[in-house]
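Subset of chains shown; positions unchanged.
For reference, chains read A and B in written order, and residue numbers begin at 1 within each chain.
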């Protein structure tokens, strides 16, 4: 591959993938609204506000694939989410349409379905139950991606990322953890499958206690290897076990379900 | 009921419902960005741009129920849809939250699922397949309404209106037609059911050729009475029958699936 774009490359997950995906393309184009630090030899830095239509078009031009980690990734005020996750995503898809329709890996979220209970196993067809404005913006993004697939053939992997960290940090992440290794191998599968389509993929490792069923995307050939279970003892020792009637124990979205809606201004 | 708000009251459907719902509340509060004409004795006119947060709060204050027909209702440029259907809907729900959570009837659309083929029967749980930016904005609205239901208990009827006209106008509307009478009786059912929840309702008459299954909302007690079939002969005589490989015959969204994305500016 000639050029792979990573948006949100200055974020936590972006920094990890910047390092891990270095070899996937001749040039890694990196973008963020925050400081990206110095460029490595194979890197191309393009700071960009996703709400800036023209800038996004320049960003996307010449790319063969896009890992879209950019935008807001936690609950926030509506105005900020609107600009980054709604206008920004529209800009991204319009730019992709204008520039050869590179395959897109869209970082969606489990917070699109955060109000499902933890004792319900979900496949990828369940209706949305978002747990905040952030989750709603990801529902928007998934719907927009689907539109561009149906109307223009734009391929996107809608990866509903669980909790992508070095290791799981609380009881909930024993179910939602996505290891860096497994995310990396998933990206490889997405980039190499001859026909991707526009699937919803649960971004989750092979956790014994997982809530999500990826049976529908077996065709990708992805085999996650990590299992959060090996961290259970550590978590049991270090973290208080949530009470059965705590939102942390009831809902898949965990504490997001308790976040208030922050009024702008 | 003391006060019923109708947004989009100057639109085609708004004008019809303004007349038909006159007796449902002591005061009918009517809003639009377009001219609403003179107020009848029981009417209260409040012109309002849905993108104006403060104005929407004033609009919603004091209302016992809301029929939300406002916003853009056909394909349009993104910026216009963003302001009216995304920012506008957020404003509406925040205002409702601040003002006693009046029951909302949200005019969603079959264009949230317009890329399903006409020979597939849909229930209310199928994943979105929007056929344009307009359809995507309605997906956003449904997701936002769901969030406010789960988080705050705000009740909304998500009515995916088919084609609400005096009578069906083309072959597709033999399947999608919602008569004015049936829409009116649906509104009554929504307003009177003790517990509404946040259901998706197919806004369609009892057409013999309907594509949509309302079995899941039988609890509303709604019995549509009209059947587009009685207009079939007239349509067959006046309209050319679409070819089997025409988008008009393939997709539930009909010609919307062929609309281009209009770039702003």
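FYI, a residue touches a chain if its C-beta (ideal position, glycine included) is under 8 Å from a C-beta of that chain, and two chains touch if they have at least 3 such contacts.
Given the structure is predicted, the values throughout are model-derived calculations rather than measurements.
Here 2 copies are displayed; the structure file describes the full homo-oligomeric complex as 6 copies.
Just so we're on the same page, only the chains that are shown with their structure count from here on.
Note on chain A versus chain B: their Cα superposition corresponds to a rotation of 180 degrees, in steps of 5. Each chain gets one centre point, the mean of its Cα atoms, and the points for chain A and chain B are 31 Å apart.
Interface of chain B with chain A (complex): residues 53, 78, 82, 86-87, 90, 94, 97, 112, 115, 125-133, 135-136, 139-140, 142-144, 146-147, 150-151, 200, 257, 261, 263-264.
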